[in-house]
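One structure, as structure tokens, below. Some questions next.
Complex shown without one protein chain; remaining protein chains in place.
Think of it as A, B and C in the order they're written, each chain with its own count starting at 1.
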Amino acid sequence: MGSEVVKAVESAEGLSLVAALDLGDSLDQLKDSGAKVVVDFTTPDSVMANLEFLINNGINVVVGTTGFDEAKLTKVKGWLAANPSVGVLIAPNFAIGAVLMMEFAEKAARYFESAEIIELHHPLKVDAPSGTASRTAELMSKARKDAGLGPQPDATTTSLDGARGSKVGDIPVHSVRARGLVAHQEVILGGLGETLTIRHDSLDRAGFMPGVILGIRNVVSHPGLTHGLDKFM
Amino acid sequence: MGSEVVKAVESAEGLSLVAALDLGDSLDQLKDSGAKVVVDFTTPDSVMANLEFLINNGINVVVGTTGFDEAKLTKVKGWLAANPSVGVLIAPNFAIGAVLMMEFAEKAARYFESAEIIELHHPLKVDAPSGTASRTAELMSKARKDAGLGPQPDATTTSLDGARGSKVGDIPVHSVRARGLVAHQEVILGGLGETLTIRHDSLDRAGFMPGVILGIRNVVSHPGLTHGLDKFM
Amino acid sequence: MGSEVVKAVESAEGLSLVAALDLGDSLDQLKDSGAKVVVDFTTPDSVMANLEFLINNGINVVVGTTGFDEAKLTKVKGWLAANPSVGVLIAPNFAIGAVLMMEFAEKAARYFESAEIIELHHPLKVDAPSGTASRTAELMSKARKDAGLGPQPDATTTSLDGARGSKVGDIPVHSVRARGLVAHQEVILGGLGETLTIRHDSLDRAGFMPGVILGIRNVVSHPGLTHGLDKFM
Partner (left out) sequence: MGSEVVKAVESAEGLSLVAALDLGDSLDQLKDSGAKVVVDFTTPDSVMANLEFLINNGINVVVGTTGFDEAKLTKVKGWLAANPSVGVLIAPNFAIGAVLMMEFAEKAARYFESAEIIELHHPLKVDAPSGTASRTAELMSKARKDAGLGPQPDATTTSLDGARGSKVGDIPVHSVRARGLVAHQEVILGGLGETLTIRHDSLDRAGFMPGVILGIRNVVSHPGLTHGLDKFM
């Protein structure tokens, strides 16, 4: 991901690349480089030390590293409280299409009796369902509940184990794993006489770069913690 | 459509059916019935007289009849100006999924370099593209323009006539007509390494009824003219 | 289904309807009517008596009734052995598109490392997966085995119960149930760098009629038992 970000920043109008650090490089270079925004695609192990250093040095951050729970987010908020001019964007997904899919799925969920998710990935993926599918299902479940929708209609009385998928909230989620696939998700919403389907196909990591650039451009004018790229869209 | 509306109103919680008129029946029945909202699925020829009568008698209206141009809308606004407590909803499409598809397509259009529409209908349809596809393309074209997007990338130099579809604004629209289809539309948005697809399948007129009910519930608290069901969503 | 068959036979070139029986009507009418072919869409309880009578009276039969196991098929074969000029077609699915989908899925299965099935139905369906999906998966599993394919690639180590679907043979089958759907199935085959998807959408029982007519036309020249409409295609 690092080299993709380097290419994307270099070719983005109005941005210039002032430093590119690899594992083990000293963070002090960032301070000296005059960087206004740092993009962090590292690991859950190193991201917290990076964030503490950057926030305390007044540098805005766009974070694509995963693994943030409430405890970690609270720490970040603490550092930001002490440095109120700094902005940090933490986003679980930088693919603009995926962010929109989640937003649309959440918005539509309140209007349809039925809702299911099918996510399809390459066979090397170790977890099922995908993080994006689980997150989408949680948002949709909450939207259904807030709208006062009851349980989904389902007359199934005889079924093979697993046929009706896994349940995240009250949304069945089905995971397909097949050679030839990359990363895909389909949200199916059904009502009387109609269905609405929202599908995202991600074929290439290059697809995350427009979202990273959008994050860089916006984080400088949004001090504090922003969680999710949708807040900038 | 009339009998579908009757069934839908009768089974909707909190609503009661007080009158059902057919072609040639006197509108005075509506006044006597105490109707708060009238649903009009008639014809372009009769809808204007109906609206004038209903508005002047203080009855709210949900209109599914087609064929409204600027001249007709101006007339309706005039009648409403003289009866400021009355609400009128005029909606080109009551399928909630179709309304959401258009809203989402318009919102997403600004984020993607490429955008095309495929609409698929039964072979008895006389116009191509469909009204819904044309409307969607207009909304998307305007959104692209407002966002400062340039022309769509397309290196085609050799092509058969019609291969690249028709153009509505700067959106190519492709119309499929096949036995076995009912009414379907797919909006494809493409950016670096990803695509987002929004698809609506309408299999049955019953699919319009949740939208009609939504319109009835909301029009009473929205005096004046409302154009498009999305304003109530 | 009965009235659909009546309409279909009446409008098929070269066929004429000579009798139409309902529950409780005497089978003797069929003998008197001079029927060459009888179409049976009845129930598992009554179909066997019908078949015995018809075969013994030299009348060909097209059977759409479900619930045939090996024991029942053996009985039918016995009656046919004693009446060698009679033809009987027993078909689990008369939708030509569904029959082709199964044939294509079976043929393609030997060429791809990965194969999964998603079937999508209205929420009143009581069984999951559908009979068609199970049958398709069995055919594909056998084809994979015959071609010497090993187990499907799947690195999943962490998963929610049911996420990876149910297994029929070595094919994961996922069942979606949603309002607005009718009867749909998608077979996904994946190999290095490519996927092949075969999808059938059945929107209306009228879709079974071309298959019934095809069965009627062919059963008269195919004495003995034919199992599956594909044998006539």
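Some observations on this one:
What we mean here is this: a residue touches a chain if its C-beta (ideal position, glycine included) is under 8 Å from a C-beta of that chain, and two chains touch if they have at least 3 such contacts.
Just so you know, these numbers come straight off a predicted model, no measurement behind them.
One of B:22, B:69 or B:161 touches the chain omitted from the figure, and that residue is B:161.
Set against the missing chain, the residues C:91, C:198 or C:219 yield one that touches it, C:198. The chain not shown here is touched by just one of B:35, B:173 or B:225, and that residue is B:173. In the complete complex, the residue from B:40, B:103 or B:116 that touches the missing chain is B:116. Counting the whole complex, the residues of chain C in touch with the unshown chain are 95-98, 100-101, 104, 107-108, 111-112, 189, 191-210, 233. Take chain A: the residues that touch the chain left off the picture are 180, 182, 201, 203, 207. In the full complex, chain B touches the hidden chain at residues 112-116, 118, 120, 123-129, 152-168, 172-181, 188-195.
Basically, only the chains that are shown with their structure count from here on.
Averaging Cα coordinates per chain places chain A and chain B 33 Å apart. Centroids built from CA atoms put chain C at 40 Å from chain B.
Chain centres here are Cα averages; for chain A and chain C they lie 44 Å apart. In chain A, the positions touching at least two other chains are 112, 189, 191-195.
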